[in-house]
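Input: one structure, supplied below.
The other protein chains are all here in position, but one chain of the complex has been omitted.
Entry: subunit A
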Amino acid sequence: MDVGQLQRRFLDYTASLFREGFLDDQFNQLQQLQDESNPDFVVEIVSLFFQDSEKLLNNLTRALDQQSVDYKRVDAHVHQLKGSSSSIGAYRVKNVCIAFRSYCEEQNIQGCLRCLHQVKHEYSLVKNKLETLLRLEQQILAAGGSIPLMV
């Protein structure tokens, strides 16, 4: 596949992620922070997001598994996850976190467990999509092209 085809494939894929709500404009903002002096910025920030999210999801699972649930603690973890997902542009993950926080406030265990399940699901979806996106970027760069920006 030539560079042009790879770039088109990348743009189409990115457009579909926006259309389906996996990513929002914040992701564009991050792409714009990458340049010749910071060529790995997107890969680095996405990796950090993955690391941080996985830690938080483990913490959440443990915290909700307690005999006596500490909702303040649960809320603190969800707050972090909401913050990171919002800053990465992981729109669907962020939205589940918003609902999750409401259930924490209500101390509603069923609601919280449902949200935990949902946020894990959305996280694994967006993780998969981002990994695919980054792979496409690498292919473009390896073929000597540059990453087209979505305007």
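In this section, contacts are C-beta pairs under 8 Å (C-beta built on N, C-alpha and C of every residue); 3 or more make two chains touch, one makes a residue touch a chain; residues count from 1.
The rule is short, and it goes like this: contacts and distances are computed from a predicted model.
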item: Undisplayed chain, where the name is taken from the UniProt record, one of "Response regulatory domain-containing protein", "WD repeat-containing protein 54", "Mediator of RNA polymerase II transcription subunit 17" or "Trafficking protein particle complex subunit"; value: "Response regulatory domain-containing protein"
item: Of A:Leu6, A:Val74 or A:Ile88, the one touching the omitted chain in the full complex; value: A:Ile88
item: Residue of A:Met1, A:Leu33, A:Ile109 or A:Leu149 touching the missing chain in the full complex; value: A:Leu33
item: Touch criterion as defined above, residue of A:Phe22, A:Phe49 or A:Phe100 at the omitted chain; value: A:Phe49
item: Interface residues of subunit A (partner: the chain not displayed); value: 26, 29-30, 32-33, 35, 38, 40-41, 43-45, 47-49, 51-52, 76, 79-80, 82-84, 86-88
